[in-house]
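Here is the structure we will look at, set down as structure tokens.
On to subunit A.
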Amino acid sequence: MRKDDTANLGAANRTFLVLLALTFVTFFAGESHVEGVLLSGMVLGVALLKGHLLGEHFMGLARVRGVWRWIVVIWLFFPAMLIGTTFVLAAR
Partner candidate 1 sequence: MSNTLTIEGVRQPPGDFAIWIFIMAELLVFAIFFAAYAMTRMSHVELFNEFQLQLNRRAALANTLVLITSSYFVVRAVSAISGGKARSCLRWLLAAMGMGGLFICIKSAEFAHHFALGVNLSTNLFYMFYLSLTFFHFMHVILGLVILGAVAYKTRQGHYSAMNHTGVETAAAYWHMVDLVWLILFPLVYVMR
Partner candidate 2 sequence: MKYQSQAVAKPYFVAAIVLFVAQITFGLIIGLQYVIGDFLFPEIPFNVARMVHTNTLIVWLLFGFMGAAYYLVPEESETELHSPWLAKLMFWVFLVAAGLTVAGYLLVPYSGLAKLTGNSLLPTMGREFLEQPTITKLGIVVVALAFLFNIGMTVLKGRKTVVNLVLLLGLVGLAVFFLFSFYNPTNVVLDKYFWWWTVHLWVEGVWELILGSILAFVLIKVTGVDREVIEKWLYVIIAMTLITGIIGTGHHFYWIGTPEYWQWLGSIFSALEPIPFFMMAVFAFNMVNKRRRNHPNRVATLWALGTAVMAFLGAGVWGFLHTLAPVNYYTHGTQITAAHGHMAFFGAYVMINLTMISYAMPLLRGRTLANSSRQQTLETWAFWLMTISIVLITLFLTGAGILQTYMQRVSVTPQPFMAVQEQISLFYWLREYTGLVFLLGLTLYIASFFVGRKDPEPAVAN
């Protein structure tokens, strides 16, 4: 039990740092002169990655077996598809 927690904490620590770093990526992408599908695509991808990491290591879904593990992934997928599609269509 203890060992389990320590290991998870390690994952959480790493996740925390990655999330902070990715946040800056998103921010600076927004400040740069990149626009349109390139910007949207990249930022959306980063957001999905962040959401997934948060679900896995903060919410603790990484340890869950069975359907419930995929709650966050499924949730991220559908709006992301729609958002992605509309941004591509809008850019044309």
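One rule holds for everything that comes next: a residue touches a chain if its C-beta (ideal position, glycine included) is under 8 Å from a C-beta of that chain, and two chains touch if they have at least 3 such contacts; residues count from 1.
On how the list was made: all candidates are chains of the complex that A comes from, given by their letters.
The structure presented is a predicted model; accordingly, all values stated were derived computationally and were not measured.
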{"item": "Touch-positive candidate for subunit A in this complex, from 1 or 2", "value": "1"}
{"item": "Candidate 1-facing residues of subunit A, complex", "value": "1-5, 7-12, 15-16, 19-20, 23-24, 26-27, 29-31, 35-36, 39-40, 43-44, 46-47, 50-51, 54-55, 57-66, 68-69, 71-72, 75-76, 78-79, 82-83, 86-87, 89-90"}
